[in-house]
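After the structure tokens below, expect a handful of questions from me.
With one protein chain withheld, the remaining protein chains of the complex are depicted in position.
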Amino acid sequence: MPERSRHLAPMLSVAGVGLVLLCLISLLIGAGDVGAWRSLETLFGQGDEQSRFVIYGLRWPRTELAVVVGIALGAAGVLLQSVTRNTLAEPGLLGVSAGSSFAVVMAISLGASASSLAFSVAVLGALIGCLLVMAVCRLRGVGSDPVRLILAGAAFSGFLSALSGLLLLRDQRTADEMRFWVIGSLAGRPVETLYAALPGLICGLILMLPLVRPLAALALGEALASSLGHHPQRVRLGVLIVVAMLVGTANAAAGPIGFLGLIVPFMARRMVGSDIRQTLWLSLLLGPSVLLGADIVSRLLVSPYELPIGVVTAFIGAPVLIATVRAQRLPIL
Amino acid sequence: MKSMVVRRPSHMAPAGFWLLRLGPWTQLVSRRSFVAGALLLLLLACACLVSLTFGGSRPIPVKDALLVLAGQGDAVSRLLINTLRMPRILAAVLTGAALGAAGCLMQTLARNRLATPGIVGLDNGATAFAVASIVATSTSLLPSILALFGAATAAVLTFALASGSGSRGYRFIVTGIGVGAMFSALTNLMLSQAPIDAANRAYPWTVGSLNGTSAVAIRALAAGLFFGLPWACLLGRQLAAMGFSERVSISLGVRLGALRMTTLAATVWLTALGVAVAGPVGLVALIAPEIARYLAKQRGVPVLNSAWSGALLMVVADWAGRNILSPIEVPVGIVMAIIGGPYLIWIVLRQPDRRVQ
Partner (left out) sequence: MAAVVSISLWCDVVTAAERTLDTAYGLVRINGVPKRVVTLGETALDASLTLDAHPLGALAARGGSQVPEYLQEKAGHIELVGSVREPNLEAVLALEPDLILATNDLSKQLFDQLSLIAPTVIPKVGSLDDWRASFRLYALALDKQAMAEERLKDFDHQVESLRQSIATGQSASVLRWNPQGPILMSAQVFAGQILASLGFLPNELAVSLKHRPHSDILSLENLTKADADWIFLATLNADGEKALDEVSGQPGFAQLKAVKDGHVVSVDGQVWSSSAGYMAAERILADIAKALAL
């Protein structure tokens, strides 16, 4: 579709510039006393020790983490919506995040500590969540009720959070820790978290590459896709594994941050249309932008404290969800 | 012209039905659903008795329990039953009935077996307001009242945002999920900022618990059910006509828009009352109608049977929660979710395309 691909390049550049700008703002602004001017000076080499610590020791790793998590969640959102043919699908709503959160709760209560969690645990949990999605989609075309998937996901999340509740009943130490983890936050993660998250992200992105064209073909319909030489079932399985990897990594790194997988595809679709070959690349830039924006807001609203980022994304994402649904027809993927 | 329709004598009901006559008023009652209802009530009575006597920190022989109910018996048993167990069982029965009926109405309205009032944000709204009353203010405001307001607010918000939802109910459901997510984020925020003793006090309201329900709330629930349940049954009968396509329904004289609004109002009313007493025990509203439908195996809207099976579920879940990890109590909401979750997944996997009716 030559028309749409003409849109992609300018949109990508806009998104790219936006991302760079947001990264800069994220370095300049924070909840503390190091204001924008001082930060600017520090970036150019003249700043005192405290400013340098705040910029390079706190804000820079945080920005990096936001970018990594944003890419992971943005891409996962677009992929999930494409494979379920459902514009309301979101890893948080479908229970994928609930799966990895539950795995984390189990791990913590069995003795691990929240800060040094094995990423594989979270990915495994996310995979279980994806299994449910697969089952509901029945590995066949889903043309029917878009809400059935959401409802199943909501009930599944409820079930898993009840199981977590049961575990936490006996163990108050874990309950106290989970109280803070469950809202998701980018603050205070040690640098090791970033390094641990990178393999998961890169793996997921690499595995995603060969799946993009088959996914685009699937959007034309199963029969057509098969006749083009793709295997719909295998494609779906592959995509769901990628989603699990990306979501599990993001959750383990920053806790469950919901609604990003809804906001990013929404924006991408508005900008370049529904073709996944375009929305996917755009989402790699939009994801971190949205997350950084939310992070900056969370730092500014209640200084000297900070709002948990999961709350900010929920308050942006819920209206997006409602707006999606208020449109006359659900956009077809 | 001779009619081709076979005329049955007016005193004979169709096969499988009974005809009730009360003066000028006649009512068709399905035999099967009546038997199912009677069975459920019997099971409910047994469950209540078991919950009253067995298990717990101090099991009471059935004989003594009956003595206490008759007004005699020793002081400790009397205290145990009248102060602790009876109110609790009563709360379970009433809450289960309210939520079961509400769930049945909701599923019919949304034409979807997976729709529950809880998923539409009512549970989350109630929790958020109740937690706010405990965490943000002192203990003077009764959390139950605020929970009621919370559920009502969530419903109004959802309805306002999904206005003009047209004939397909999905917009309303998804809007409800969005509203619910916002309230849920608010609750998490409040809990993370609260001092630990306030967070502990607010805990039962986040999972759904029958521990220490207030007598005032139970009485309010009973009064609300007294009017709500018959109203729901009436609506159920009208909704059964809606099972046909819209054109047929309208030509049958059903006023669809008004019916939907009224049903929604009834659902919110019943759910809000139930949740104000027990907290977010939403899954009852999902499973109870399924049980009712399975037993009656008949098309129609089994509001009353859903109510009885909801009550049965709550009593059983409450008893189980008290006894599994004794002396630690598992809140009834958690038990319900643990039973309900796999069941729900099973529904989803088994017959993915079957509609409600």
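Chains here go by letter, A and B, matching the order in which they are written, and residues are numbered from 1 within each.
Rule of thumb we're sticking to: a residue touches a chain if its C-beta (ideal position, glycine included) is under 8 Å from a C-beta of that chain, and two chains touch if they have at least 3 such contacts.
Please read these numbers as outputs of a predicted model, since none were measured by experiment.
Peer 1: Can you say which of A:Ala31, A:Ala135, A:Cys203 or A:Ile316 touches the chain missing from this structure?
Peer 2: The missing chain is touched by A:Ala31.
Peer 1: Would you mind spotting which of B:Arg58, B:Arg219, B:Arg237 or B:Arg255 touches the chain that isn't drawn?
Peer 2: Touching the chain that is not displayed is residue B:Arg58.
Peer 1: One chain is left out of this view; which of B:Arg113, B:Arg171, B:Arg293 or B:Arg322 touches it in the full complex?
Peer 2: The single option touching the absent chain is B:Arg322.
Peer 1: One chain is left out of this view; which of B:Ala65, B:Met106, B:Ile134 or B:Ala162 touches it in the full complex?
Peer 2: Of all options in B:Ala65, B:Met106, B:Ile134 or B:Ala162, contact with the hidden chain holds for B:Ile134.
Peer 1: Footprint of the hidden chain on chain A, which residues?
Peer 2: Interface with the chain not displayed, on the chain A side: 30-34, 50, 53-54, 57-59, 61, 113-116, 169-173, 176-177, 180-181, 185, 187-192, 299, 302-306, 308.
Peer 1: Contacts of chain B with the missing chain: which residues?
Peer 2: Residues of chain B in contact with the hidden chain: 56-58, 76, 79-80, 83-85, 134, 139, 142-143, 192-193, 195-197, 200-201, 203-204, 209, 211-215, 322, 326-329, 331.
The definition used in the following text is that only the chains that are shown with their structure count from here on.
Peer 1: Measure off the straight-line distance from the CA centroid of chain A to the CA centroid of chain B, and report it in whole Å.
Peer 2: 35
Peer 1: If you look only at chain B, which of its residues touch chain A in the complex?
Peer 2: 112, 114-116, 118-119, 161-162, 170-171, 173-175, 177-179, 181-182, 184-186, 188-189, 191-192, 196, 199, 207, 282-283, 286, 325, 328, 330-331, 333-334, 336-338, 340-342, 344-345, 348-349, 352-353
Peer 1: Per the contact definition, I'd like the list of chain A residues that touch chain B in the complex.
Peer 2: 88, 93, 132, 135-136, 138, 144-148, 150-152, 154-156, 158-163, 165-166, 169-170, 176, 179-180, 182-183, 258-259, 307-308, 310-311, 314-315, 317-319, 321-322, 324-326
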